[in-house]
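This is the structure I have questions about; it appears just below.
Only one protein chain is missing; all other protein chains are in place.
On to chain A.
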Amino acid sequence: MSDNTAHGEPELVQLLTPDGELIDHPDYPLEIGPEDIRGLYRDLVLVRRVDTEAVALQRQGELGLWASLLGQEAAQIGSARALRPQDTAFPSYREHGVAWVRGVEPKALLGMWRGVSNGGWDPAQHGLQLYTIVIGSQTLHATGYAMGVQRDGATGEDGSAVIVYFGDGATSQGDTSEAFNFAAVNNAPVVFFLQNNQWAISEPPERQARVPLYRRAAGFGFPGVRIDGNDVFASLAVTRKAMQQAREGQGPMLIEAFTYRMGAHTTNDDPTRYRVAAELEEWKAKDPILRLRAHIQQQGLGDDDFFTEVENEADRLGERLRSECRSLPDPDPLDIFHEVYAEPNTQLDLQRAEFADYLASFEDAGAEGGR
């Protein structure tokens, strides 16, 4: 395949074909045993279930909004499984698979979309920062964090590195270019993990850039590689190597996972306005889950019982998520004033007290039979 077109599929690193065949790659050895392969499959299926349930919950009015990861499971699971506990990941807002791998409770993911919190998990505990809505912002945070890791001497063979997730649209932001540059000139231990899911809401990559996105790295002075983003093995092996190189002092790397957002941008979006159905059909044939399933079957790594068990587990997870979502309590109104400042703030204290009185006046009025 040639690399001439800006956004066709130039050579991409692929270790697992859509038919489930393994391909050896000289630069990216796949070191993985049968148990881990089954584990990856389980991850992919369960994360897809979390996503499907969340979309359904939004339709039922339980969530205000949801950004679906459908189709991007392999990119996220593979890359996140390449991380060590001491690594830190900076997500955008669609990284439910990364959150899953980092041990964030699925119900915690729903908080922001349900409108009960702005985050939902402890970033330090999970090595996963909070979701970022303002496009591209997190690329700079990750780079700065990596500069800190570097200064702390926390890198090295057994050390840690940083990974940041962002989309094809995000590559257009000034912040992202600035992050590339800061990372390069500081040789920071950060891996830029770009999920090119082909659409930034309604805009295709051609509206964002004239060159394949992985090539952006070269201009900043670090390597970029495009991988088959629907291939969980490629995602795992390439990210492992990039993280290891980063922590060993070889600086940043850009990984462009060439993948596809099979659903709508968010539950508010109507993709029929800007893309043709045939495109989706084409990508369905490259489904990340089907190909790993085919591989497991071909290699005899799992029997029917295995697949049934994973399916049952997904059902149980879905059920749990539905009830957990409904029982996420609404915050207390006075929560509006919490955690705005670390230090005492008299102005806010005053407003809080006034608001508490105001709320109480309704209770009093209620007791007296109305206003």
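By our rule, a residue touches a chain if its C-beta (ideal position, glycine included) is under 8 Å from a C-beta of that chain, and two chains touch if they have at least 3 such contacts; residues count from 1.
Here, contacts and distances are computed from a predicted model.
According to UniProt, the chain absent from the figure is "3-methyl-2-oxobutanoate dehydrogenase subunit beta", selected among "Branched-chain amino acid ABC transporter permease", "Nucleotide-binding protein (Sugar kinase/HSP70/actin superfamily)", "3-methyl-2-oxobutanoate dehydrogenase subunit beta" or "MaoC family dehydratase N-terminal domain-containing protein". Only one residue in the set A:114, A:216 or A:247 touches the chain that does not appear here, and it is A:114. Only one of A:14, A:139, A:155 or A:208 touches the absent chain when the whole complex is considered: A:208.
When the whole complex is considered, the residue among A:11, A:122, A:282 or A:335 that touches the unshown chain is A:335.
Of the options A:170, A:183, A:253 or A:296, the residue whose C-beta touches the omitted chain is A:170.
Among A:13, A:37, A:183 or A:200, only A:200 touches the chain left out of the display. Residues of chain A in touch with the missing chain: 64-65, 93, 111-118, 133-136, 169-170, 172-175, 200-203, 207-209, 268-269, 273-274, 330-331, 333, 335-337, 340, 347-348, 351-352, 355, 358-359, 362, 371.
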